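The complex is shown incomplete by one protein chain, all other protein chains being positioned as in the whole.
Chain IDs A, B and C follow the sequence of writing; residue 1 opens each chain.
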Amino acid sequence: MPGTSTLYNRIQGRNLERLAALSDGIFAVAMTLLVLDLHIPAAAQVHTERELLFALVPLGPQWVAYGMSFLTLGIFWAGQQTQLNHIREGSRDLTWIHLGFLFTITLLPFSTRLLAEFITYRAALGIYWLNILAPGAMLYWSWTHATHADLIKADTPAEVRGSICRRVLIAQSLYAAGAALCVINTWVSIGAIVLVQLNYAVAPRIWRRKRS
Amino acid sequence: MPGTSTLYNRIQGRNLERLAALSDGIFAVAMTLLVLDLHIPAAAQVHTERELLFALVPLGPQWVAYGMSFLTLGIFWAGQQTQLNHIREGSRDLTWIHLGFLFTITLLPFSTRLLAEFITYRAALGIYWLNILAPGAMLYWSWTHATHADLIKADTPAEVRGSICRRVLIAQSLYAAGAALCVINTWVSIGAIVLVQLNYAVAPRIWRRKRS
Amino acid sequence: MPGTSTLYNRIQGRNLERLAALSDGIFAVAMTLLVLDLHIPAAAQVHTERELLFALVPLGPQWVAYGMSFLTLGIFWAGQQTQLNHIREGSRDLTWIHLGFLFTITLLPFSTRLLAEFITYRAALGIYWLNILAPGAMLYWSWTHATHADLIKADTPAEVRGSICRRVLIAQSLYAAGAALCVINTWVSIGAIVLVQLNYAVAPRIWRRKRS
Partner (left out) sequence: MPGTSTLYNRIQGRNLERLAALSDGIFAVAMTLLVLDLHIPAAAQVHTERELLFALVPLGPQWVAYGMSFLTLGIFWAGQQTQLNHIREGSRDLTWIHLGFLFTITLLPFSTRLLAEFITYRAALGIYWLNILAPGAMLYWSWTHATHADLIKADTPAEVRGSICRRVLIAQSLYAAGAALCVINTWVSIGAIVLVQLNYAVAPRIWRRKRS
């Protein structure tokens, strides 16, 4: 029945749109909530312009954790979007895999707060790393599922099909290596993770420019 | 007048889109706000890596309540979406029924906080259960209203028309049975409710796999 | 140049969509933020199931203020939507009038908090009433502007054109009368305002049923 199949495609398509809308909402709130944890100095401690500037210095770890989390959220937002752009139709399963993905995203403000408060503790860094691993694993699952359940758009080039999972695996290996550097120091670890993130956000620009 | 009717259909259609957008926004904020109540350990109490990990253990009830509420929100989001996908056009009444539904959704962070703080109290569990019952009742009302007011898409299979209300009734009976188990213990009750929720989120996947 | 005019229409149309999206986002956040101010009882004060239930009673004023504000937000959301549905294209002016409208909406969580804390004070009720008056005035301005600047869809019935401003004036007169009742008591005033709101949300259903 072509009529029925058209109906279902339409409904599924709309499902994907609402899933995208929910995702955009969750990412928007998570990105903005992070800033609620950036405390301002207490007025009682500040009496001069100099004191105000100096009172901002101890907030450094908060800023580092905040900036890193914004990068993390940006990367996963872009990653999920790339997948959804290549998916022809949604399904109940796919919806719940993505709700699981979004669950791990909503946890990030918690891990960020924990890391900001205990930035020299390996336990805090380990929990933060788990919060990078988990959404990555969900996106990997999402694409594997979409491939097996034949939900991918017919016009998706074979190159894209293969590269998405590979990309997740490489990125997650680099994050894991970065996190492992905390045997030296959590700051080294954070530096390594941020470098990997900046590589994914900025480097393609440099590479592409070289090519062209 | 075909012209006027087209105009109204377009306006109504747009109404449904904005209702969906408002709903996605409210669900996104509610899902993300939950995490604001996940407190991190006080820095003064933590001096070693071990102490940090141990300080996270008492947060257990918060996590249980948080995870359960995310499931609740996911189930009602998916449930509302299924209905809206089959509704041809909105109406003032339907809008207000759904605003009532969204009102019960915005209360969930409150019930969650109450349950997290008083997780062994039957009163807290009872209030939480009412907050599962209320959105279910609103969705039931929404579908009944849409049926009577003839707002459902013509191509919605009779099978779907009947199943939506039945599904709400069965799910709510199971939740009520789960909540009733608090005569034994609130933890038993919570376990039962989460199992019912996981059944709705995950089980269809298993069943479908068996069939195919 | 028909090409240019088409371009501009498209851009303006997209403006209206983004204005609607921003509005839905702001209403969604405001509706959900209200609940952050619903405090739960302190654990130290509660030792039995009875005590937990009794500890919820003094939260009454918070709930009244919260429920009333959800109604207020729902009414203004629906009111703005009705206008936007009849507007053909946006303009810079209209955008800023609606940003002004949204500004008054973001103030509502503040007035609600103030009223919840000082529910027997006429000053708190007066400020709350100003926060119902202000968005009403902005919506009135928006429609008047859209009429004068010829931004309304050609197929909008004359009946609708006239009724939108009249509706705002009547509703605001009723709210003002309700607020004036605070010379007796703020509770009388709140009761009257909520009745007017319920009238706008629920009553049309009853009237329509009688007609049909």
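Structural remarks
One rule holds for everything that comes next: a residue touches a chain if its C-beta (ideal position, glycine included) is under 8 Å from a C-beta of that chain, and two chains touch if they have at least 3 such contacts.
Treat the numbers as computed from the prediction; the structure is a model and nothing was measured.
Across the entire complex, the residue among C:G74, C:P109, C:P135 or C:G178 in touch with the chain not shown is C:P109.
Panel shows chain C; residues 3-4, 7, 11, 14-15, 18, 21-22, 24-26, 28-30, 33, 36, 92-93, 95-96, 99, 102-103, 106-107, 109-110, 113-114, 117-118, 121-124 of it touch the chain omitted from the view.
Taking the complete complex into account, residues 20-21, 24-25, 27-29, 31-36, 38, 40, 43, 46, 49, 52-53, 70, 74, 77-78, 81, 85-86, 155, 157, 201-202, 204-205 of chain A touch the chain not shown. In the full complex, chain B makes contact with the omitted chain through residues 25, 28-29.
Note that in this section only the chains that are shown with their structure count from here on.
Two copies of one chain, chain A and chain B, form a contact in which under half of the residue numbers belong to both partners. Mean C-alpha positions place chain A and chain C at a centre distance of 35 Å.
The centroid of the Cα atoms in chain A and the matching centroid in chain B are 25 Å apart. Along chain A, residues 25, 28-29 each make contact with two or more other chains.
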